[in-house]
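Only one protein chain is missing from this complex, and each of the others stays in its spot.
Let's look at chain A:
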Amino acid sequence: MLDLAFTPPAPKVIAGAREDWELVIGMEVHAQVASAAKLFSGAATRFGAEPNSNVSFVDAAMPGMLPVLNEYCIEQAVRTGLGLRATINLTSAFDRKNYFYPDLPQGYQISQLYHPLVGEGEVRVDLAPGVARMVRIERIHVEQDAGKSIHDMDPALSFVDLNRTGVALMEIVSRPDIRGPEEAAAYVTKLRQILRYLGTCDGNMQNGNLRADVNVSICRPGAYERFRETGDHGHLGTRCEIKNMNSMRFIQAAIEYEARRQIAIVEDGGKVVQETRLYDPTKGETRSMRSKEEAHDYRYFPCPDLLPLEIEQAWVDDIAATLPELPDAKKARFVEGYGVTEYDADVLTAEREAADFFEAVAAGRDGKAAANWVINELFGRLNKEALAITDSPVSAGQLGGLIDLIASGEISGKIAKDVFEILWSEGGDPARIVEDRGMRQVTDTGALEAAVDAVIAANPAQVEKARANPKLAGWFVGQVMKATGGKANPQAVNDIVAARLGL
């Protein structure tokens, strides 16, 4: 696999009242496995169903019901692990994490504490062209999601919907390698991109299908490097965990707030207390979840309903053989193969469908021209109209045909934009449109010369000015373009104007 070279960014430094501080961030990202049925039952995972309709007796924890593992969920988690260049553990096991909450009818969540399915991996987090942070993944384990409690439907009651209960999640745990709020958001963005490439999670943050717990601590400059050398967490500050965030913007704001809160405590001579906090987006603050502190004794033990999960290396190899080209490799290939900038390659590879579209346009054509048209015209227009690439009214074939017409000199770039408009709103074949509507560029020297001569003859005063100041020749080019309805070849007109004026 081809990867672009990079250097790591400098960590974010926040100036306190007394001294400078750095941030150390680790994340636990919960990604809902893209599957039709739940992890241990045959109930559907479909979002937005009637409350408690995607619920089997297993999910509702009726007495005597036993979990049966959905093998596809494991396949998806293995695929994710392979996509994050992680080790796959052929033997893993399920444990019970015990706590009481109305949306967890079992009284425990089936998770994998002691023997996770996926071990150490890594994610390259791009921050700017040539600048990236390699974030180490500690583990990925498979677990059940809880249900949903709604607190605002009645002043005295909470409403519980178990549709989500038992849906498979992958908890992707990073090492504390993230060094600032922007890096944290970029890390989640990159994870989401990889998951979507792999098809293992749809990445829909609004529906809660991808959400993050963020561990934040602060340290003095230099302390983090000592931690990395020695592995001793004593060099780092006490961390606080901000739970359950499903927006890139909130993740950044919460980390920023939390770091400043901790700095203020430490600079005042106080101590940061290790605790779980919630981010309140309306106030822009984090606050302690003290109510849950005492309950945080999960009494994990191996789940007696489930044997250890044994998978075979051959099965893992089969999954590995079906992995798509992943964002890092695709981006590097675009830079090398199509000559596009790293920045453009980033934009083009953000979504797999968009990258495929670009490749269809660029096939056999100039890569840079294709990138320009796809990014500036097509993506720009799609964004404006809030359309996905898959809904584009202009196909890759049409856009490619348009680029061919520019390359062959049949139309100017300016006319091409008009043709693009027609393709967008009316559709059709670009060559046909140019032909039928007389949009072909005039390159016939005789006709152009006549047009230039006419403009010169009609504007003797401008001719005098232009001879004194050659920069004004552009005015004549403009007039000729106007007279020809934009169809004149601007370069040819330029040359003729210069010759006629003797510049």
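The criterion applied here is as follows: a residue touches a chain if its C-beta (ideal position, glycine included) is under 8 Å from a C-beta of that chain, and two chains touch if they have at least 3 such contacts; residues count from 1.
Note that contacts and distances are computed from a predicted model.
A chain of the complex is left out here; the name its UniProt entry carries, from "Heme exporter protein B", "Protocatechuate 3,4-dioxygenase subunit alpha", "Stage V sporulation protein AD" or "Aspartyl/glutamyl-tRNA(Asn/Gln) amidotransferase subunit C", is "Aspartyl/glutamyl-tRNA(Asn/Gln) amidotransferase subunit C".
Listed residues A:4, A:25, A:73 or A:253: the one in touch with the omitted chain is A:73.
Looking at A:14, A:113, A:127 or A:160, the residue that reaches the missing chain in the full complex is A:160. In the full complex, the hidden chain is touched by chain A at residues 35-37, 41-44, 50-58, 60, 68-74, 98, 100-102, 149-151, 153-162, 278, 289, 291, 295, 297, 299, 302, 306-310.
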